[in-house]
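Missing here: one protein chain of the complex. Every other protein chain is in place.
On to subunit A.
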Amino acid sequence: MSPVETSHPASAAPATAAAAPAVVAAPRRIDWFPYLLLIPAALLTLVIVAWPLIETFRLSFTDASLRGESYVGAENYVEIFEDDFAEIMIRTFIWMFLGVTLKIVMGVIGAVLLNAALPGRAIFRILVMPPWIVPIAIGVFMWSWMYNGQFGMISGLAQRFGLIDGPFEFLAYGTSAFLATVVTDVWVGTPLVALYLLAAMQSIPTELYEAAWTDGAGRFYRFRRITLPLIAPSIFTVALLSAIWTFNSFDIIWILTEGGPRGSTTTMIIDTYKTAISRFRFGEGAARAVMILVCLTAFAGAYLALMARSQRDAR
């Protein structure tokens, strides 16, 4: 069961229902019906996900290109680390860490604001979502115009308020381009985090707040002592999920900078894509992809362990 469901009031019941005996108990004989039901999903997943996973590992030990392939052992791995791969890994982790941290901070703030009992909050909730609903690519088109130095909104307003002297081309310099991609990533990811944490906040029983209020606890004290501890597991879960998505993020950087200027926004995903698809070096690209999978496996392991624990707690 997905861990989010525990923070979702409507789905609190199924956790216990799952433990009940199944409708169709098949003593002795193997019942094939439930397996048959899995065939379409399994088939699609095997072809599009499972086989490519294995193939990525195999290719990483070859020099595959469009012209053919032969086994080269661990050569690709040696090569990429002699190259600037370590630097790319560090950059990827900084990019991910900055993005996830800011998304969580913005998400908590957003959830608190959306949870406030104010007239109009139904409308605020609707207005928060668009970055998440529109295709990421479309949102990033808008941002790439915003970052335009000559005519874009950010540079234009900053000049008007005297923050900068002349036009500033955000995507033309390493550091500013890096930060610009982070900001856009935060913009794309914040709505989900905010609404996810809002759902967690709304599942906290109001009696807790009322009891604290009766005892004279102030608003900030109630937030710190009731809200924050109770949504902490949700924050942790969403941070981990967000880390995985941020790590896998492709569209944002590709559209804004294609990894430039001079590689300063090249994350592991962008690097793999460039090696494999732009330069058709499948073998070397696969080795770079395997390194991504190693990182993802660590995240996935943490996520699954977290879920197993929350499922145990739910029983």
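Rule of thumb we're sticking to: a residue touches a chain if its C-beta (ideal position, glycine included) is under 8 Å from a C-beta of that chain, and two chains touch if they have at least 3 such contacts; residues count from 1.
Following the convention adopted for this analysis, contacts and distances are computed from a predicted model.
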| item | value |
| --- | --- |
| Chain not displayed: protein name in its UniProt record ("NADH-quinone oxidoreductase subunit L", "Carbohydrate ABC transporter membrane protein 2, CUT1 family", "Putative zinc-finger" or "Spermidine/putrescine transport system permease protein") | "Carbohydrate ABC transporter membrane protein 2, CUT1 family" |
| Identified contact with the non-displayed chain, of A:Asn76, A:Thr92, A:Ser155 or A:Thr227 | A:Ser155 |
| Touch criterion as defined above, residue of A:Phe93, A:Tyr209, A:Phe223 or A:Phe236 at the omitted chain | A:Tyr209 |
| Missing-partner contacts on subunit A, residue numbers | 1-2, 4-5, 8, 10-11, 13-14, 17-18, 20-26, 31, 33-35, 37-42, 44-45, 47-49, 51-53, 55-56, 59, 106, 109-110, 113, 116-118, 124-139, 141-146, 150-153, 155-157, 159-160, 167, 187, 190-192, 195-196, 199, 209-210, 213, 219, 238, 241, 244-245, 247-251, 254-255, 269, 272-273, 276-277, 282, 285-286, 289, 292-293, 296, 299-300, 303-304, 307 |
